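I have a structure I would like to understand better, so I am pasting it below and will then ask my questions one at a time.
Just one protein chain is left out here, and the rest sit where they should.
Just so it is clear, A, B and C label the chains in written order, and each chain counts residues from 1 on its own.
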Amino acid sequence: MSAQINIGVIGAGRIGKIHAENIAYFMPQARLAAIADLNMTPAIEEWAKKLGVPTVTKDPRQILADKTIQAVLICSSTDTHADFVVEAARAGKHVFCEKPVDLTVAKVKAALEAVKKANVKLQVGFNRRFDHNFRRVRDLVAAGEIGSPQIIKITSRDPAPPPPAYVAVSGGIFLDMTIHDFDMARFQAGSEVVEVYAAGAVLVDKAIGDAGDVDTAIITLKFANGALGVIDNSRKASYGYDQRVEVFGSKGSAAAENDSPSTVRLSNEAGVSGEKPLYFFLERYKEAFIAEMRAFLDAVAKDTPCLVTGEDGLQDLLVALAAKKSVAEKRSVKISEIG
Amino acid sequence: MSAQINIGVIGAGRIGKIHAENIAYFMPQARLAAIADLNMTPAIEEWAKKLGVPTVTKDPRQILADKTIQAVLICSSTDTHADFVVEAARAGKHVFCEKPVDLTVAKVKAALEAVKKANVKLQVGFNRRFDHNFRRVRDLVAAGEIGSPQIIKITSRDPAPPPPAYVAVSGGIFLDMTIHDFDMARFQAGSEVVEVYAAGAVLVDKAIGDAGDVDTAIITLKFANGALGVIDNSRKASYGYDQRVEVFGSKGSAAAENDSPSTVRLSNEAGVSGEKPLYFFLERYKEAFIAEMRAFLDAVAKDTPCLVTGEDGLQDLLVALAAKKSVAEKRSVKISEIG
Amino acid sequence: MSAQINIGVIGAGRIGKIHAENIAYFMPQARLAAIADLNMTPAIEEWAKKLGVPTVTKDPRQILADKTIQAVLICSSTDTHADFVVEAARAGKHVFCEKPVDLTVAKVKAALEAVKKANVKLQVGFNRRFDHNFRRVRDLVAAGEIGSPQIIKITSRDPAPPPPAYVAVSGGIFLDMTIHDFDMARFQAGSEVVEVYAAGAVLVDKAIGDAGDVDTAIITLKFANGALGVIDNSRKASYGYDQRVEVFGSKGSAAAENDSPSTVRLSNEAGVSGEKPLYFFLERYKEAFIAEMRAFLDAVAKDTPCLVTGEDGLQDLLVALAAKKSVAEKRSVKISEIG
Partner (left out) sequence: MSAQINIGVIGAGRIGKIHAENIAYFMPQARLAAIADLNMTPAIEEWAKKLGVPTVTKDPRQILADKTIQAVLICSSTDTHADFVVEAARAGKHVFCEKPVDLTVAKVKAALEAVKKANVKLQVGFNRRFDHNFRRVRDLVAAGEIGSPQIIKITSRDPAPPPPAYVAVSGGIFLDMTIHDFDMARFQAGSEVVEVYAAGAVLVDKAIGDAGDVDTAIITLKFANGALGVIDNSRKASYGYDQRVEVFGSKGSAAAENDSPSTVRLSNEAGVSGEKPLYFFLERYKEAFIAEMRAFLDAVAKDTPCLVTGEDGLQDLLVALAAKKSVAEKRSVKISEIG
């Protein structure tokens, strides 16, 4: 394929900018045709101009109406995702949608239905599947190096909690933060979650508890293939972003440690010390954001299945809702109880 | 104190021999006065002779009746532990008892009562508290280096499952294997477990399932101080004995990795490789067995509290029974429901 | 400074392309104004067009004559470097010159003289100073974290030897390969080398020996500040590119390990294994190439000293020539004997 894929970006916030810049700098197979943001500002206009984007608009529908645009990236606020997916699909455009597609099962299902009907691609922004460490674990698992997976174990801790105001609209830790880990667990297990037990606590910030959420959690998963999973979450690790994955199986274990800014160790009278992990997701997943976009363009160009589908997004949501219910009802919850 | 402590050993199986040899070789402050084993053999007699033990007998009561003996080590089969504790206490002897004191709450309580009444020392054989790695974690936690503990995380996997016949009489994985991890979790948290949820699976050996037990488990703990805990167990890690502990808190995290036979790394076309962890508990906890016995002798000599008490043994048992109930009833179980 | 720096690139081989692409993608503060290559091809023309370079030519003088160009990157073959530096300086352009400036002291000195007279910037392409690991070591040393440097220790091994034909024209291992390590040693020591002893051997490829060179070497350095240095080189490490630096001093040691593609460790019956180091300099120093160019543009824009000067290039050359002489004459050689 020699022609470039024309891309429209809806939403020019932090994540929209990352995707747009990655395409502009690293992906000659695509071309930024238009960028829309409901709150267009001179700063965004200038930024878009530097990237050489011909169309800059406040109106996303202008992108959806543009027949030359083949794919859209939905990077607007979460509550608008599902509707834009439906509209984009109806307009015959391939869709890359930031996670989550929606916080309700009904809207996600409607979006998936529209995608299916339009026969377009839909990739959901679970970027961690493209992280070099986690991909390596998955490759080892898929190659049979650890035998049958028995325990999928994820450590996922943020360097700092979000503001309580954000917590209130985020849907809570499981829908906002752990949903990445549920997706990772399913990705590594190669199997669907069938049951969830979650224990939560408020140990980081009382305001999070006041907002009806927890900030520390241990989640146990049971998979259809018999494997067990466990995730531990904290909204605040003083040493930075802690993102580790281990898959343990009948023949061995594959474990990914954190990345850090350098490999340097300082030895002195106090001991031997190294650097903290890379600070947060922008640093740790910098290359993963590029890789996920390349994968999306590949799927579009070659008409192959996306590596993270709308169905993945739906399953991750179901698990997150089950975890939420588990904390509320203090019991183990089956996925079949949800939705 | 210049005089040696006279020691009687009841049970000359594997663990009894370890303790006896450690005393003979490394602890000039004690003297092996007598060794008893219900199944005395010429091999045991010869071994005891080499250690210079003056009295070797089939009858444990001979030890209990010996006024010159100040302390006994109970290393016989589990079902005899509690009775010997009671008898030894009544005879006014300090007691080191291998874990578990008993598989029933009633007998453990009775043993503790006898110990209390006799005002003797009782140390239970949770040797892992004396492991150099785990002790270092605990020291960092106790020194406030990680702030308030929020997540206690334990990986505990054996290199090979026990024979199904053993599984049948062991009380099951939680009473036999995880009980060490419950003790470690309590030790590191500095707080009591109040609630347990356990998910179990049979993924290693179907015969274990047939014997009514599980061989793979994820256990979630809630502590009185608000912290959460999580343990993952497997009866078979192909790469050997996997014994790791992490305590995560408000100011940081202290994590112990496995020990291995050497630090050597081989780099070649295939990658960079090192050795597996030390094979099993005899290798990994070799020094810990020595340290726990030294601690017991210290407590006796200086009349100070034991570092692992009968109360610890009781609490560990309650948590194990709650975990067992949790798997059976597929729900979270409060410790207050047990016993 | 709001205006872009206009850049001309002389030489569109591998390294010229890397620098041009890095400027095009990552450095909005600069603009590729022209690219020249004596062996211009349609492929180079197409590549330059994609980068949006307005002028593409066979004639480097066209760049030197262009008054709008403020800085040139000299990425042509080594034997042309020094002459282009002189011409560019005379034309009043700032110069980034790939290493080495020349293989003879006389030509390097002449080039430096021209640069000085023209009062332009000259940065030499010792990119490793900008590597995240080695920079971190240097930062720790400069911050006094290790006290006074006493031993500077460098491991530098290539994954595969160059073809013997290349060896013949390269000036030999010390001028071609170790010169990077000499620069690193001087950079870390913060002091000049005063004496060199080199032991060489032909252990990798007999053809290298036939070409009059060695492929394995241990070089001992004495610095003006009293510190010692040691470098070990091999033209072929079966496990890939081995690039480590340690600075040991009165208060401690700072040591950089290799980078690898992932942090993943696989544990199984065979042991615990991880990935090899990043394959070669393109992978390992990818970010360092970007950082060195940013530093050059900064020095030009802000009129500050370059971080790797022409004087550095000269000193590195002197050390390399001393090492060559040391092997030939089987004795320690003082830098003052050279040039």
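Just so we're on the same page, a contact is a pair of C-beta atoms (placed from the backbone, for glycine too) under 8 Å apart; a residue touches a chain by one contact, two chains touch by 3 or more.
These numbers come from a predicted model, not from an experiment.
Visitor: Using the touch definition from the top, which of B:P164, B:G190 or B:G252 touches the missing chain?
Guide: B:G252
Visitor: Looking beyond the chains shown, say which of A:K276, A:R294 or A:K325 touches the absent one.
Guide: A:K276
Visitor: In the full complex, which of C:L38, C:A199 or C:A270 touches the chain missing from this view?
Guide: If we include the chain that is not displayed, C:A199 is the one touching it.
Visitor: Which chain B residues touch the hidden chain?
Guide: Answer for chain B: residues 25-26, 28, 50, 132-133, 135-137, 140, 145-146, 251-259, 261-269, 275 touch the chain left out.
Visitor: List the chain C residues touching the unshown chain?
Guide: Chain C touches the missing chain through residues 147-148, 150-151, 153, 155, 157, 197, 199, 201, 203-204, 216-218, 220, 222, 226-230, 232, 234, 236-239, 242, 248, 250-253, 330-332.
Visitor: Could you please point out the chain A residues that touch the chain left off the display?
Guide: On the chain A side, contact with the omitted chain comes from 237-239, 242, 260, 267-276.
The definition used in the following text is that only the chains that are shown with their structure count from here on.
Visitor: Among all chains, whose Cα centre is located farthest from the one for chain C?
Guide: B
Visitor: In whole angstrom, what separates the CA-based centres of chain A and chain C?
Guide: Distance between chain centres: 39 Å.
Visitor: Check each residue of chain B and list the ones that touch at least two other chains.
Guide: 237-239, 242
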